[in-house]
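These notes are about the structure you will find just below.
Every protein chain of the complex appears in place save one, which is left out.
Chain IDs A, B and C follow the sequence of writing; residue 1 opens each chain.
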Amino acid sequence: MKRIGVMTSGGDAPGMNAAVRAVVRRGESLGVEVYAITNGYKGLVEGEIHRLTSNDVGGILNRGGTMLFSARYPEFKEKEGQLKGVEQLKKHGIEGVVVIGGDGSFRGAQSLSNHGFPTIGVPGTIDNDIAGTDYTLGFDTTVNTVVEALDRVRDTAGSHGRVLVVEVMGRDAGDIAIWSGLSSGAEAIVIPEKPFDINQIIKDLKDGFAEGKNQGLIVLAEGVMPAAELVRQIQEVDHTFNIREVVLGHIQRGGQPTARDRVLGSSFGARAVELLTEGKTGLCVEVVDEEIVTNKFDDIFNNLKHEPKLHLHELNKFLI
Amino acid sequence: MKRIGVMTSGGDAPGMNAAVRAVVRRGESLGVEVYAITNGYKGLVEGEIHRLTSNDVGGILNRGGTMLFSARYPEFKEKEGQLKGVEQLKKHGIEGVVVIGGDGSFRGAQSLSNHGFPTIGVPGTIDNDIAGTDYTLGFDTTVNTVVEALDRVRDTAGSHGRVLVVEVMGRDAGDIAIWSGLSSGAEAIVIPEKPFDINQIIKDLKDGFAEGKNQGLIVLAEGVMPAAELVRQIQEVDHTFNIREVVLGHIQRGGQPTARDRVLGSSFGARAVELLTEGKTGLCVEVVDEEIVTNKFDDIFNNLKHEPKLHLHELNKFLI
Amino acid sequence: MKRIGVMTSGGDAPGMNAAVRAVVRRGESLGVEVYAITNGYKGLVEGEIHRLTSNDVGGILNRGGTMLFSARYPEFKEKEGQLKGVEQLKKHGIEGVVVIGGDGSFRGAQSLSNHGFPTIGVPGTIDNDIAGTDYTLGFDTTVNTVVEALDRVRDTAGSHGRVLVVEVMGRDAGDIAIWSGLSSGAEAIVIPEKPFDINQIIKDLKDGFAEGKNQGLIVLAEGVMPAAELVRQIQEVDHTFNIREVVLGHIQRGGQPTARDRVLGSSFGARAVELLTEGKTGLCVEVVDEEIVTNKFDDIFNNLKHEPKLHLHELNKFLI
Partner (left out) sequence: MKRIGVMTSGGDAPGMNAAVRAVVRRGESLGVEVYAITNGYKGLVEGEIHRLTSNDVGGILNRGGTMLFSARYPEFKEKEGQLKGVEQLKKHGIEGVVVIGGDGSFRGAQSLSNHGFPTIGVPGTIDNDIAGTDYTLGFDTTVNTVVEALDRVRDTAGSHGRVLVVEVMGRDAGDIAIWSGLSSGAEAIVIPEKPFDINQIIKDLKDGFAEGKNQGLIVLAEGVMPAAELVRQIQEVDHTFNIREVVLGHIQRGGQPTARDRVLGSSFGARAVELLTEGKTGLCVEVVDEEIVTNKFDDIFNNLKHEPKLHLHELNKFLI
């Protein structure tokens, strides 16, 4: 394999640039030329492809976002788009491709592989919602960004004897909520993976105030319901709280990657190139028990399950 | 004067704790005992008053929020509440009080002074909307918090070729928007003090994309309209943008104070005590041209005007 | 078990407060009273022991340092000191103790256990140099602090075409250097666990400048030699570099813990109490493959080995 491509797709995640850098530099050390495919599958189909050298990826290790850009492109679900993509790759002499992104991106990657084009995936999404891997690239950074934001809003909540319901990202996964809630001493963490008892939450908040706490914090995963709705449900049962919702929004997605995401991105990117040069395809690099492993796209979609760390959710209960 | 009180009122602001610490320690150095009045005017009326020593304010210099808590208490607009407040102060042997807060808090402070009770104000609010002072306590920290958040959302916007409309705090003042917008290279800054031209904004965004920018940023002061409304207005004129609103919300208010707010809070707090011991009342400490000055509450309400730095708003136009 | 003690010993590490909080709150949920032993073994021997309630540990989760203080006390190596310690514990009705600290602290803990006093250890040290555990409490925070500092010094190095030799902590372990070096794109990472080739380093630096890099970064673990010495050795071979040493020093040790260290500290602390209530002693809680496990002090001292992630050190070579 003499020439490969690399692209990012779906929502951007901190650490994606670290992975791109690793693809380029590990590639060069293996004698492989690397080409950037910009703007995801849209750029692939439209031929937005250009050479990336070691120099081009200098200084990007600590940057948030993705230097390769990303875009939505539902058309890639159709065979026509996929074949156009393969054609573009061949036109540029590219023999394999690394796709960095989430679940949706991997569907596209699998289709390329099914069309006989060697493809390796790298799980890059802040949501930590990909089957088979303990962590996705960007998750650690996002958790720390959220925790910093929660530290900030607690200052304010504590100054006003207030209860805050903070909605955090995660799509259908509660991982961001669990980790950031436990890290922030939240009185309740509400996630999609576990039913919650609104009366218990209200009781815990009241107990907290009774014991002298000057504020209450509920961390709510977006996959359950909007923050305003949970506030409404709480107020329906109990009107006495000085309660507000906070939606953290886009700030969760950006920012300089943590050390862990830089290391994970570098490891993922390097391994992905190695796999291509070893003739592999249809695989995703993942991390399990601190080891870089591989899983088939097929297994990720059909046989493996993402398991959030529910014992941490449980642990939080004892610490409020 | 042998015994004074200190309280925070209204929205909390980073640097309030620095001011409280300075009141206590400068007080002690002048032989004055300091008492905390917690939860603002509500606590005052209800007698939430206790001694504060030098030790009690150790380690609070770098904390956000206010260790004295704050609360809304519209009842203090009535004479009855005010007289109850004076009574509580006298009961504790307190001869003067420092009130740290915003415009509404100063109304209460003025009424205390009008009832013959020595009162000095300290302008503590993130909004920078108090007449007579160049800066309020908390403003510098909030601007830096907003800028950091804008740096983060730009990562994401740039990865997706997106336009973001970010709504920032400031009540009726555009100061936070002007400073954070200029600091973040915003394509447009929309503030209450200046009419805006939606066609110009759209043109600037388009010019930016045409020149190769991969994103657009509009910083919107909350005093103009909600972010969703500005998005709607833009889309009414032009549907082609990939545009989203972001409401920064409560994270703007908390966080560790910047060096400037720690220094300003320390200067304000120390000067406030000195003024009380000099027999002054009905005044607010403020900062003009880097000097700590005093203005009468009367002038702040009736004769002085807050002037945002419109030349910075103007400057931004040349730099996008 | 109705009453236990908790102490921190040795160098402080971010996350220690999270562990103390978890000991107290998990303890309370199990019906166990918790007592603080302040200033480490010195405080133990001198009877610095007081009750800690759930309220006392409110708001400490995000604080650096240790609220229980720490102190050096070599006298605890002697049997006399140890017996005095046990006596103090019994005098206060304490039936078990959690010791949070590093290798030296565990020697003391083991001696308590050997005297028949139930003792559980929690590995709290920034150096990541304890056998049997993948990570120690504080390591993740320190790595991120170092990476942030390296991002900063790179700004400056790049502005001057300079080579920087940055000495980081870690005692005899290279872990901090490996993680922070890989995260910062260091041209070389010099650690105690691997011999280094000064000519190779010089060649890599020269190659970097030849390829257009505007700076060079060498991350040096303190366990190898002082930064000034490595600068001297490089200059002995090649005088052409604009080279400087930077010793990061104490800033590496403090700061608010990362999410990961807050979660790890909470998990460690909670598990340590549970072990005491289960009648265990002479054990340390550790983390292996993302699971909280236990190892005997004996094994930690004699049979287990700390293994830094040398594959990351290797990986860095391909990415410079």
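Throughout what follows, a residue touches a chain if its C-beta (ideal position, glycine included) is under 8 Å from a C-beta of that chain, and two chains touch if they have at least 3 such contacts.
None of the values given here were measured: they were computed from a predicted structure.
Trainee: Counting the whole assembly, list the visible chains that the omitted chain makes contact with.
Mentor: When the entire complex is considered, the left-out chain reaches B, C.
Trainee: Which of C:T145, C:S180, C:S267 or C:N295 sits in contact with the chain that's absent?
Mentor: C:T145
Trainee: In the complete complex, which positions of chain B touch the hidden chain?
Mentor: 21-22, 25-26, 29, 54-55, 58-59, 61-62, 134, 140, 143-144, 146-147, 151, 158, 179-180, 182-185, 211-213, 256, 258-260, 262-263, 266-267, 270, 289-290, 312, 315, 318-320
Trainee: Which positions on chain C touch the chain that was left off?
Mentor: Given the touch definition above, chain C has residues 8, 12, 14, 39, 63-66, 69-71, 145, 149, 151-156, 158-161, 164, 214, 244, 246-251, 253-255 touching the missing chain.
Definition applied: only the chains that are shown with their structure count from here on.
Trainee: Strictly by the touch rule at the top, which chains does chain A share as contacts with chain C?
Mentor: The common neighbours do not exist; no chain touches both.
Trainee: If you average the CA atoms of chain A and of chain C, how far apart do the two points sit, in angstrom?
Mentor: 28
Trainee: Give, as an integer number of Å, the spacing between the C-alpha centres of chain B and chain A.
Mentor: 35
Trainee: In angstrom, rounded to a whole number, how far apart do the mean CA points of chain B and chain C lie?
Mentor: 40
Trainee: Note the residues in chain C that touch 2 or more other chains, in rising order.
Mentor: none
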